[in-house]
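The complex appears here minus one protein chain, its other protein chains still in place.
Chain naming follows the written order as A, B and C, and within any one chain the residues start at number 1.
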Amino acid sequence: MGAVAMTHVGYVVAGWAIPLVALGLYAVRVVVRGRRLAEQVPPEERRWS
Amino acid sequence: MEPAVQLRGAVTLLGRFPALAGIDLDVAAGEIVLFRGPNGAGKTTLLRLCAGLLPLARGEGRVLGHDLADRRQARALRARVGLLGHATGLYDELTVADNVRFWGRAAGADADDVAAALAGCGLDGRLRDVPVAALSAGQRRRTSLACLVARRPELWLLDEPHAGLDHDGRELLDDLVRRAVASGATVLVASHDLERAEALAHRVVTLVGGTTAPASPPAAGSVGPEEVALVP
Amino acid sequence: MSAPPTTASRATRAIGGLSLAGLALLLGYALWWSPPDVVQKDSVRIMYVHVPTAIVAFSACAITTLASGMWLRRRSEGWWVLGGASAEVGLLFTGACLVTGSIWGRPTWGTYWDWDPRITSTTLLFILLVGFLALRRVDNESGIAAQRGMRAAIVGLLLFPNVVIVHYSVDWWRSLHQPATITRLDPTIEGEMLFTLMLGIVVFALVFAWLLVHRFRLGWLEERVRATGLDAAIVERRAEADLAGRAR
Partner (left out) sequence: MFRDAGLVAGKDLRIELRSQVTMQQVLPFAVLVLILFGIALDPDRGFLGRASAGLFWVTVLFCALLAIQRAFTIEAADGGRDALRLSGLDPAGIFLGKAAAIAVQLLAVEAVLAAGVVLMYGTEVTGVPLLVATIAAATTGLAAAGTLYGVLAAGLRVRETLLPILLLPVLSPVLIGATKAFEAALGGVAADGWPWLGLLVTFALLYLTFGTLAFGTLLEES
């Protein structure tokens, strides 16, 4: 299964790497900003736990 | 008779700045009330709130029986109100007559009302067909006054009305206000021109920091400017 | 136990875990276990990320339109924040969709851009989202949420209908010139390839959900910080009144 060398390897890798890295970076940015803001807001304002 | 204007703890925001920070006010129908106070006290914002142009961030307010918190009622209120502010709301390219006709007919006035308003403000002579762009500040204010008169509002909201008017203009304005009140209108005036405005007003309210300062005693007729100043 | 100061919660940890596991499984299938396409050979593997991101991008627009509509009716802050969060995450997925689309197209068309209906309408969708977010940013200086954002809500309400009209007209326009021959990207899909594609859609939907929840809570916190500022401003303003009173 897929033993023979994969064609267009460069494209496939790029096609997957770029979106996943972008999603990862965005996720980190959102969580970090979230954590920073969460400290400024009193706990009862945050209706999740 | 229901009061023309009733505010309870009204807060209004300009951007994030609470221009009105909880104000209580009662104005009876047919009354002329003068608002004094330093620049930035919230006078203009108060007039625009009473005109139904600004939403109520907090507190309650009823003007001419319309609840300010309800957007639909605030919108319905506007057709019954006349606001004379620093901005004239006139179309520079149009002539004086065109402007008064447009704003008059927009509010349902007919050709006679428009003609009467123009004559009433002394604009039916040479100025009638002059584009507003070519007018002086005083003449522009007379034109927007004529637009207001043509709409025959029940609540007059005048922001620094005397500013920019010459002597005849001021006489004209006071006369128009008195005639409107005689026919049942209510007038709120915000002004620094104290002796002029006080001769006109039944009552004086001082505005500071977005709320009313302790109400000064009702000015019986024309109270000399000195007495009022003493009262904090 | 007071909540730790983050936007995470049991729910997001669950969704997060699920989407990471799903992603691992998807990579396995997409890159190794699923068969290469007869014509496109292995470049077809990019389809498993391109198509799902397109679907997620379109549904993000649908969520923004729904949220904007609800905000216009109810004026509650939650809908306003959801509209913005969904548009921002949607923009990210639209970008990913465009990048993967052009990378996938390269071996087939020989160029990174082809007036393929989906790529063209997704690009227009990208600009629609950029415009919406730009209007939102310009629009939210004023204080209370109820008064703010009226314009962005109207554009938000029109977002999905516009996306549909644009997609339909571009599709119709290009279908005259590009008969559905092999130059179109979508090879016939069945069997394991179909399964991998479905898996891809589910996994990216989970990732979208996870990001949306976190971005929503971030937006919610931003609103709280803005609101607490208001009470302080009123107190400060009234102090100005006392100050003036004493000074006179």
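Everything that follows uses one rule, which is that contacts are C-beta pairs under 8 Å (C-beta built on N, C-alpha and C of every residue); 3 or more make two chains touch, one makes a residue touch a chain.
These figures come from a predicted structure and were not determined experimentally.
Chemist: Missing chain touches which shown chains?
Modeler: The chain that is not shown is in contact with B, C.
Chemist: Of C:A57, C:A96, C:L128 or C:I234, which sits in contact with the chain we cannot see?
Modeler: C:L128
Chemist: May I ask which residue of C:M47, C:M70, C:V155 or C:V213 touches the chain that does not appear here?
Modeler: C:V155
Chemist: On chain B, what residues meet the omitted chain?
Modeler: Here the touching residues of chain B are 48, 51, 53-54, 71, 75, 78-79, 81-83, 85-94, 98, 102-103, 105-108, 131, 151.
Chemist: Tell me where the left-out chain touches chain C, residue by residue.
Modeler: 72, 124, 127-128, 130-132, 134-135, 138-139, 142, 147, 150-151, 154-155, 157-158, 161-162, 165-166, 168-170, 172-173
Everything that follows uses one rule, which is that only the chains that are shown with their structure count from here on.
Chemist: By the touch criterion stated at the start, how many steps lie between chain A and chain C on the shortest route?
Modeler: The fewest steps needed to get from chain A to chain C is 1.
Chemist: What whole-number Å value describes the gap between the mean CA coordinates of chain A and chain C?
Modeler: Centre separation, chain A to chain C: 13 Å.
Chemist: Residues of chain C that contact two or more other chains, please.
Modeler: none
Chemist: Touching chain B in the complex: which residues of chain C?
Modeler: Touch list, chain C to chain B: 141-144, 146-147, 226, 229-230, 233-234, 237-245, 248.
Chemist: Under the definition above, what is the set of chain B residues touching chain C in their complex?
Modeler: Listed in rising order, the residues of chain B that touch chain C are 11, 13-18, 21-22, 38, 55, 57, 208-211, 213, 232.
Chemist: Along chain C, where are the residues that touch chain A in the complex?
Modeler: Going through chain C, the ones touching chain A are 1-3, 5-11, 23, 27, 30-33, 35-36, 41-43, 45-46, 49-50, 53, 89, 92, 95-96, 99-100, 103-104, 106-107, 207, 210-211, 214-215, 217-218, 221-222, 224-225, 228.
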